[in-house]
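The complex appears here minus one protein chain, its other protein chains still in place.
The block that comes next holds chain A.
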């Protein structure tokens, strides 16, 4: 596995990613206050998943994605302004949401999942579950 020399670099990297996520989080809060949930979702999915195996980064990122997913009220309206390039990564986070087992989260994720599958097909699901390199 990673040699001793890699550890400080990895730690630095983690701090940088956390800082970036926190910065993003503040911008997302502003967007949510302005009632722009789709913009917030796009911003949350931008640069996701964080390219690291560090669980702290992944959870920090998941928290803000989760926040934006739960803020979506009009699912059909969201898809009319969400570009297809976000579909694969959104699908990954929907599955992460289902893992939580939390009732409101699962309800929301299943609702979006249904619409997303209609749009992006089974290929989108396959891409999100088959990709083991970029885990969320």
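One rule holds for everything that comes next: contacts are C-beta pairs under 8 Å (C-beta built on N, C-alpha and C of every residue); 3 or more make two chains touch, one makes a residue touch a chain; residues count from 1.
The rule is simple: contacts and distances are computed from a predicted model.
The protein name that UniProt records for the chain not on display, among "Trafficking protein particle complex subunit 2-like protein", "Gtr1/RagA G protein Gtr2", "AAA+ ATPase domain-containing protein" or "Actin-related protein 2/3 complex subunit", is "Actin-related protein 2/3 complex subunit". Those residues of chain A that touch the chain absent from the view are 88, 117-118, 120-124, 126-127, 130-134.
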